[in-house]
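Below: the structure, in structure tokens.
One protein chain is absent from this view; the other protein chains keep their places.
Right after this comes chain A.
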Amino acid sequence: MGKDDKTRGRARAVREPAAQPARLVVRKTYKLYVKGAFPRSESGRSYPVTSPDGRHLANAALASRKDARDAVVAARAAFAGWVGRTAYNRGQILYRVAEMLEGRRAQFVDEVAAATGGDRRSAETAVDAAVDRWVHYAGWSDKIAQVAGAANPVSGPYFNLSTPEPSGVVAVLAPQDDPLLGFVSVVAPVIATGNTAVVVASEERPLPAITLAEVLATSDLPGGVVNILTGRTAELAPTLAAHADVNGLDLTGAGGLAAELEQSAAATLKRVMRPRPAPDWAAKPPIERMTRFLETKTVWHPIGV
């Protein structure tokens, strides 16, 4: 996006000197990311995304409740395959995401700077941290069972083993302020352990998430493991909170809707992560980001000859 900043906005493009045969920049259409593909909203709607200083950046898809339900179907369909991968394989794929993101570092620095209105230096720091976060969780996928599991010394002749398993489909309301590092920090822990996700991107700053979808799509991450919706959090979140085929709900980006959404999620007994006040996305993440969306399965078997 950075390269076409100079020509963005029709008014400015018209004022370019006619004598200069500048090549017309090909702009990107920002769409949703569902089931490994990039559809427009089924509603046909879009909304303008602007930088904090009011510059028009792009039109993003304005996802509908139907898009949210379609994304849940895609996430559910992808779950058995993703949880069935070995933890090592999931780790390799998450590391591949880090590789792909690193390779497009400059592009993401531009996008993050444009979305947040911050300087390039802080955008660079955020992108580097986002790459490192994928690496961090790539290493978690085959450790979490040893850290969160247990062999239990029951008082009888039984083998007794507890292992963590993913809850299933997790709906994630990504943080509103931090469009890349914050987004990665809530999505990577959910899928590292084998869940699949439907993520509602930052409402005002959705573009880096959709560009990240291009990274995910080229990292051998199976389609449907991460589905990304852009649009109004207040429109999409209630559908996800009430959806009977969603097992977990991360309310990080819910803002003032959090209590109401948690009440709605109670009807289907979802695992809920409540929003924390002023999270520091640069800090080392707590293990709760993973364990909140894990179940413990305990298997018993008699010991005998």
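Structural remarks
As a convention for this text, a contact is a pair of C-beta atoms (placed from the backbone, for glycine too) under 8 Å apart; a residue touches a chain by one contact, two chains touch by 3 or more; residues count from 1.
Throughout what follows, contacts and distances are computed from a predicted model.
Remark: of the listed names "Transport permease protein", "Aldehyde dehydrogenase (Acceptor)", "Germination protein KA" or "Heterotetrameric sarcosine oxidase delta subunit", the one matching the undisplayed chain in UniProt is "Aldehyde dehydrogenase (Acceptor)".
Residue A:N152 is the one among A:T29, A:S122, A:N152 or A:T218 that touches the chain not shown.
When the full complex is taken into account, the listed residue touching the unshown chain is A:K297, out of A:R27, A:R120, A:K143 or A:K297. Only one residue from A:A106, A:A259 or A:A282 touches the chain missing from this view: A:A259.
Listed for chain A, the residues touching the missing chain in the whole complex are 147-148, 150, 152-156, 158, 160, 162, 167-168, 244, 247, 258-260, 262-263, 265-269, 271-272, 286, 288, 295-302.
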